[in-house]
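Data block below; observations after.
Removed: one protein chain of the complex. Kept in place: all other protein chains.
Right, chain A next:
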């Protein structure tokens, strides 16, 4: 293992928290707790700290929800999560996971369709999604969480989809707070 290269890569990208592996319900809480404690020690306004935490929760819960829907094994249901700072000291929250390539393509389209909406259009879409019947909303998948993240992010959410040799894809999403 080349930990020094790993460490230098984290430092170069200003990654303050990173996780890669199978993500359980309790692990989401523990990492979230660590993230909150870290943010509380920074000169970050409580509202921004809560936005970072909120985006982290929605991303990781979406990943678990997706892996359950697709009945992925523990090995397939791994997540890669990173929280970093950019040059303007914004927080960047990224999470990625294994997806079926067509699901990934659909997600990229949904995320890109949100990028053109302004704040009031996003709010309207969010409230409409909130009002959809529970069963319908469940099968449509991730809609409310994505809208919530898009509303909190100061820049449009950035999706990425990379094909894997297995025929599946690695989907990732980045929000800016």
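By definition in this document, a contact is a pair of C-beta atoms (placed from the backbone, for glycine too) under 8 Å apart; a residue touches a chain by one contact, two chains touch by 3 or more; residues count from 1.
In this text, contacts and distances are computed from a predicted model.
J.: Which of the following names does UniProt give to the chain that is not shown: "SiaC family regulatory phosphoprotein domain-containing protein", "NADH-quinone oxidoreductase subunit M", "ABC transporter ATP-binding protein" or "Adenosylcobinamide kinase"?
T.: The correct option from "SiaC family regulatory phosphoprotein domain-containing protein", "NADH-quinone oxidoreductase subunit M", "ABC transporter ATP-binding protein" or "Adenosylcobinamide kinase" is "SiaC family regulatory phosphoprotein domain-containing protein", the UniProt name of the unshown chain.
J.: Considering the entire assembly, which residues of chain A contact the chain that has been omitted?
T.: Against the missing chain, chain A presents residues 25, 29, 33, 46-47, 50-51, 53-54, 57-58, 61, 64-65, 123, 127, 130, 134, 137, 144-145, 148.
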